[in-house]
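Shown here: the complex without one of its protein chains, the others still in place.
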Amino acid sequence: MADLTALALVCTLTASPAPSSSELMAQHILDQLKGQGADTSLVRVVDHDVKRGVLTDMGDGDEWPAIREQILAADILVLSTPIWMGHPCSVAQQVMERLDAELSETDDQGRPIMYGKVATVAVVGNEDGAHKTIADMMQGLNDVGFTLPAQGGTYWVGEAMQTVDFIDLDKVPDPVASTNAGLARNAAHLARTLRASQYPAE
Amino acid sequence: MADLTALALVCTLTASPAPSSSELMAQHILDQLKGQGADTSLVRVVDHDVKRGVLTDMGDGDEWPAIREQILAADILVLSTPIWMGHPCSVAQQVMERLDAELSETDDQGRPIMYGKVATVAVVGNEDGAHKTIADMMQGLNDVGFTLPAQGGTYWVGEAMQTVDFIDLDKVPDPVASTNAGLARNAAHLARTLRASQYPAE
Amino acid sequence: MADLTALALVCTLTASPAPSSSELMAQHILDQLKGQGADTSLVRVVDHDVKRGVLTDMGDGDEWPAIREQILAADILVLSTPIWMGHPCSVAQQVMERLDAELSETDDQGRPIMYGKVATVAVVGNEDGAHKTIADMMQGLNDVGFTLPAQGGTYWVGEAMQTVDFIDLDKVPDPVASTNAGLARNAAHLARTLRASQYPAE
Partner (left out) sequence: MADLTALALVCTLTASPAPSSSELMAQHILDQLKGQGADTSLVRVVDHDVKRGVLTDMGDGDEWPAIREQILAADILVLSTPIWMGHPCSVAQQVMERLDAELSETDDQGRPIMYGKVATVAVVGNEDGAHKTIADMMQGLNDVGFTLPAQGGTYWVGEAMQTVDFIDLDKVPDPVASTNAGLARNAAHLARTLRASQYPAE
């Protein structure tokens, strides 16, 4: 029986049902997390009307609050984003902006509301930009209270100045598959550990 | 008589007519550019329905093509963005994604279409993130063909972990005003120089 | 009685005994960690002859191996660095390069050798660059196997284009002191938790 909940936020520019490399990468990680005892779900953010802004609810039909509820219900967040111009996709940055609001949100013991949750980062691109994208996302997620498990980032990019996509590959390359397996193992372990032993209140 | 054209793209999250720190910073730079002989205009990107994607025209009412025409008509681009979570605003990253399409666009001599244009970057935030935001924006703009004048970046942020906005200041701080003046002087000089002596075709 | 060991690596450009802002920040965090039950020590990296390279031991009088032994003996690492040009100091990047070797080192159960250790990042500068420096350091430390506690980064920078140093302040500003206290509380909790429940081997 699953005792953990994992949510992937896929930050592709492309609406469903078009195929997406960042969704494929997220799905691969969720499969690994299932093997670690997690119930999993996946949200492609652009399929929803997420308003621009830095509040938990921007009103006016904003669909972020529903996504936020899924984050709050999850033990593990997988943020998956493509690289554009060497940077995290604008959709991933928009997620960061919405999460910025959580700096003011606390649980019933006064702790930042994301304390105890584990975040991991997955990045795909044609050719370059993964480490920087992981860095930007990890720093933002950590800042709002997520804990980052050992080797909590994974990625695939092709050779410089090439145009192959992750979805064009015949299979997940072995080092990526191995990294994803380790990431899932560590995230699940850390999430269970923190649930059993939450950070102390001030 | 003005012999140069300068366009500011303001990448705030906030729609007009609400005040915006990044618009105020852009306006200050445009004032300096007027003094250097430029006709100036300003676009607050979120006031327009710019679609997500990496094409010059995403169709379906996309208002980017009209903004793109203004970029193509300008000698100098001022990209002005706030900082969120230490990163460029999602709107600035979206502009990068739309500019990515220009990697395939050429002029009638086969040169990348932005060759000969000058770009500058302006950044505002409460407390931190300016150099990194300038770095990300300069690299993207340079990659699509803009030339960056000496000391082509400017910024204001307050002390760490504080919340004052640029629009809250009584006046533009002296070192920022001096930086903006130099930026405008250099951008105007370089734009004129490159117009008189465009990069050679291959 | 202390049941944890914390080590600060101070990455200032300046040799002892000259005062150092990044050392002062590290010392403040170590004081907090003492209050959480940790034995603490501090290494100013430039006081030692750390050779350039990406091996655990570069030979030829290399003093990194002795520092490495202290890292391996610690439960918590505090990496403290100044900002230069908006980037992590070259000394901090040199530490990253030496830690790169740990990607090939494993414990007796085949786990990456840094698994179970907790890392935090402290950054000081005159005016800007903290979030980006935290991002680069967190990504590197996480990549070699450190776990990052909730809100595991802290920093101080002054207003844009100013020149005050952290060591020039009358006292640690309240929001920085509060951040440091939370960082120490979370790091100590996470280190104890992981020691009681280490990541599983493959």
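Think of it as A, B and C in the order they're written, each chain with its own count starting at 1.
As a convention for this text, a contact is a pair of C-beta atoms (placed from the backbone, for glycine too) under 8 Å apart; a residue touches a chain by one contact, two chains touch by 3 or more.
Keep in mind the model is a prediction, meaning the values are calculated, not measured.
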From B:Gly53, B:Pro82, B:Gly125 or B:Gly145, residue that would touch the chain that is not displayed: B:Gly145
Contact residue for the chain not shown (choose from B:Leu7, B:Val78 or B:Leu190): B:Leu190
Hidden partner interface residues of subunit C, rising order: 13, 46, 52-54, 84-91, 93-94, 96-97, 99-100, 136, 139-140, 143
Contact footprint on subunit B, counting only the chain that is left out: 112, 114-116, 131, 134-136, 138-139, 142-143, 145-153, 181-182, 185-186, 189-190, 193-194, 197, 199-200, 202
Residues from subunit A at the interface with the omitted partner, ascending: 85-87, 127-132, 134-135, 155-162, 173, 175-176, 179
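In this section, only the chains that are shown with their structure count from here on.
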Type of subunit B:subunit C copy interface by residue overlap (half), same or different: same
Most distant chain from subunit C, judged by the mean position of its C-alpha atoms: B
Most centrally placed chain - per-chain CA mean versus overall CA mean: A
Whole-Å separation of chain centres (CA-atom averages), subunit A against subunit B: 30
Mean-CA-position distance for subunit C and subunit A (Å): 25
Whole-Å separation of chain centres (CA-atom averages), subunit B against subunit C: 36
Of all residues in subunit C, the ones touching two or more other chains: 131, 134-135
